[in-house]
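Step one of this worksheet: look at the structure below.
With one protein chain removed, the remaining protein chains of the complex are shown where they sit.
A, B and C are the chain letters, set down in written order, and residue numbers restart from 1 in every chain.
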Amino acid sequence: MSVSKTKEKTFVSTLVKNSYGKSLVRLTKIKRDGKHPEWKEITVEIVLTGPEFAGCYYDGDNSKVVATDSMKNTVYVEGAKHPLNSIEEFGLTLAKHFLEKYSHVAEVNLKLVEELWAQIPINGGLHPTSFVKGGEDKRVTQITKTRMATKVESGIDNLIVAKITNSGFAGFIRDEYTTLKETHDRIFGTKVEARWTYKNESCDFNSGYATARNTMLETFANHHSLSAQQTMYAMGDAVLEAVPGIEEISFVMPNLHRIPFDLINFGLENRNEIFIATSEPHGTIQGTIARKK
Amino acid sequence: MSVSKTKEKTFVSTLVKNSYGKSLVRLTKIKRDGKHPEWKEITVEIVLTGPEFAGCYYDGDNSKVVATDSMKNTVYVEGAKHPLNSIEEFGLTLAKHFLEKYSHVAEVNLKLVEELWAQIPINGGLHPTSFVKGGEDKRVTQITKTRMATKVESGIDNLIVAKITNSGFAGFIRDEYTTLKETHDRIFGTKVEARWTYKNESCDFNSGYATARNTMLETFANHHSLSAQQTMYAMGDAVLEAVPGIEEISFVMPNLHRIPFDLINFGLENRNEIFIATSEPHGTIQGTIARKK
Amino acid sequence: MSVSKTKEKTFVSTLVKNSYGKSLVRLTKIKRDGKHPEWKEITVEIVLTGPEFAGCYYDGDNSKVVATDSMKNTVYVEGAKHPLNSIEEFGLTLAKHFLEKYSHVAEVNLKLVEELWAQIPINGGLHPTSFVKGGEDKRVTQITKTRMATKVESGIDNLIVAKITNSGFAGFIRDEYTTLKETHDRIFGTKVEARWTYKNESCDFNSGYATARNTMLETFANHHSLSAQQTMYAMGDAVLEAVPGIEEISFVMPNLHRIPFDLINFGLENRNEIFIATSEPHGTIQGTIARKK
Partner (left out) sequence: MSVSKTKEKTFVSTLVKNSYGKSLVRLTKIKRDGKHPEWKEITVEIVLTGPEFAGCYYDGDNSKVVATDSMKNTVYVEGAKHPLNSIEEFGLTLAKHFLEKYSHVAEVNLKLVEELWAQIPINGGLHPTSFVKGGEDKRVTQITKTRMATKVESGIDNLIVAKITNSGFAGFIRDEYTTLKETHDRIFGTKVEARWTYKNESCDFNSGYATARNTMLETFANHHSLSAQQTMYAMGDAVLEAVPGIEEISFVMPNLHRIPFDLINFGLENRNEIFIATSEPHGTIQGTIARKK
């Protein structure tokens, strides 16, 4: 996407890519249309791309620039109009809005992150209007929309899990750089970051998310793990089996190491009970798993 | 605690306080004595104080210094021996250890922070050996022990809550510095940091913690709030009523503001649904509440 | 400071301490009165205390409450009027303002943190109106003012330093918990947090800060260190000698450990060159050093 410019003589270079937008737009919406009010906490990032923005870079010509402050206003105004049943549906509406409203925008990239909250438990029930922050994981969607195509990539960040049996790591390469011992019974902890691609815009995003999250947790819990890689693949394969609307899933899974503390030096026996939790350095496993064609 | 020193002539000053220790000692313990293995994740901080450490400051005389690396080892070794039923009991054992082992230590200060984890839900039950990180709040205890007295101050950090009705803020001082509007229906969000003092070392720390946490959540949910201060006091009073072993409770509660976005400018009606979430600046409310004598 | 209340019957407790205020008020001021414009970046925290605030806690009576939003406005309005030559002078003015304006305020606590910026170097000189963020350390002052007394405690946060010779750690206690080896040539790294108390409000705060910072750096650099404690004491003693207006200085100095990586296992010689940088766990040294009377 090379673009024309007016002051060509003074520059040695060409702008080959551009994009700009607004980050950390934090929207809280109380939905008052149901029996009980619901609340939604979403952080939105908007990025716009298009060749006509190049004049701003070359010449400071802002005549095509949608101010990022206006993008921020748009999130709140459109958020007021939209039912906000899922971050995917709201994101698709926002992306469509920017393409329709501004004919010179070629591509819209959005990221929406939703915080987990739960109703406060009270007298064996749930309080209708009071909430406590739930788990540390977040629901995420990233939407890419051009005038030709739409991509919805959703997922989870920061889903922290650990298993204390059925995990080993042995049989790896031993050479002069190797000091790690083999183990057939270790703690395996990780922080799952997952992204999956939906087949199209009419998938049921809320049930897709709920099923994918449960499936990942159950597979992690039940898997007999010979390596973090094997468990990751099993999790991805299980999600694809459980959610027909998902075509492909990718993971980034850092290893949250727990290193056995050697009690022999202190006159005690090692019984696989005492571990040093450590965060640096750490292994990181990545992979992309696609439905078989 | 002014202390003697040997090279008095060369210094213009006196050491009036000293302490040192080890921070971020991260212990994971798998308890294998019950029906199912349990797992505990605790971060320990140890601080030792005593006049005999002064020689190290004045002269670099390390003969009285317990290396902080040895303190770290102690956490793992004692952690292997101790049942670890509560962070308070383990902390009291550690504090006693340092005072008994090293006769020149005058005071031990410990902070133990426990992460929340939950068993992974599976087929309507709970997986016995796989865990997911629970809420974002942490259980905390701070123990101060000398040869004369012991103080156990326990609590919760980072308990994030919000209520969307029954909260207002009105009737405050209006003067030339005031631009805030009164409101009788606002979102009230906060991140509770609580510390309570137990009467003595034989309290039931686990039930004290569970009851205090539930009581704070329920009171926050049910309170008709005229100010953050009033809700905070009500929470503290309710904890003191619910847990006889607690003598005093202190709170630090930042206000997690949600500011109404004005839709009038955009041709829409304000219906108390759309808010800007913001983290700076923020109000902070503090207080200490004691049982009436 | 126990306080009366109106609904005594319904409560089991008494409010024994209260305070509230505004945090993270971020002020940028461009001073346009000199030859070149100057710029200041300050984050302010304000806390007010007084027995008359208790009604807000007990009854939700906000009639004595200065809204924290008004406190925020005050920082900007008073910041416009004040020359802002030092954070200490501005803080003292703010503290005086709150006590004079609101007769029921008993005590004002302020914390002001100033970011370091430097003019951008250009053609061997300095650009008059463009700036680059300087070192990672921050200048800090904490002011406590009642109707009777004023305390100005200033300092530095996050001054990160390291020395690669003239530092050892040996001769410490060896017992069954000790595995650390003695060393007479180690890397000593730390992140200095210092707070010093000025004799009175008419000290030269800017020169006090500059001299204290330089003195700490020079002493750290030149000291032959037998322990972190000894170097810390030497730094404090040197500051008290260099700045007559400072009465007392306190430090918190975490040890930024660099652990030798053992190359012997890999067929190489250990030449004290290769280290693992690690941030957990870490030692922490603290002390308070006062001018001899």
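Definition applied: a residue touches a chain if its C-beta (ideal position, glycine included) is under 8 Å from a C-beta of that chain, and two chains touch if they have at least 3 such contacts.
Please read these numbers as outputs of a predicted model, since none were measured by experiment.
J.: Which of these, A:85, A:207, A:265 or A:288, touches the one chain of the complex that we don't see?
T.: A:288
J.: For the chain that got dropped from the picture, name the residues of chain C it touches.
T.: Touch with the absent chain occurs at residues 26-32, 37, 39, 41, 73, 76-77, 79-81, 117, 120-123, 127, 129-137, 159-166, 187, 217-218, 220-222, 258, 261, 263, 266, 268, 271-278.
J.: Can you list, in ascending order, the chain B residues touching the missing chain?
T.: Touch set of chain B with respect to the missing chain: 176-177, 179, 265-267, 278-280.
J.: For chain A, enumerate the residues touching the unshown chain of the complex.
T.: 11-26, 45, 47, 53, 56-74, 77, 101-102, 169-173, 175, 177-180, 225-227, 229-230, 232-233, 236-237, 240-241, 248, 250, 254-255, 279-292
The rule is simple: only the chains that are shown with their structure count from here on.
J.: Tell me which chain's centre, taken as the mean of its C-alpha atoms, is farthest from chain C.
T.: Most remote chain from chain C, centroid-wise, comes out as A.
J.: With chain centres defined as C-alpha means, what is the inter-centre distance between chain A and chain C in Å?
T.: 37
J.: Centre to centre, by mean C-alpha position, how many angstrom separate chain B and chain C?
T.: Chain centres of chain B and chain C, defined by C-alpha means, are spaced 22 Å apart.
J.: When the C-alpha atoms of chain A and chain B are each averaged to a single point, how far apart are the two points in Å?
T.: Inter-chain centre distance comes to 30 Å.
J.: Can you list every residue of chain A that touches 2 or more other chains, as numbers and ranges?
T.: 266, 278
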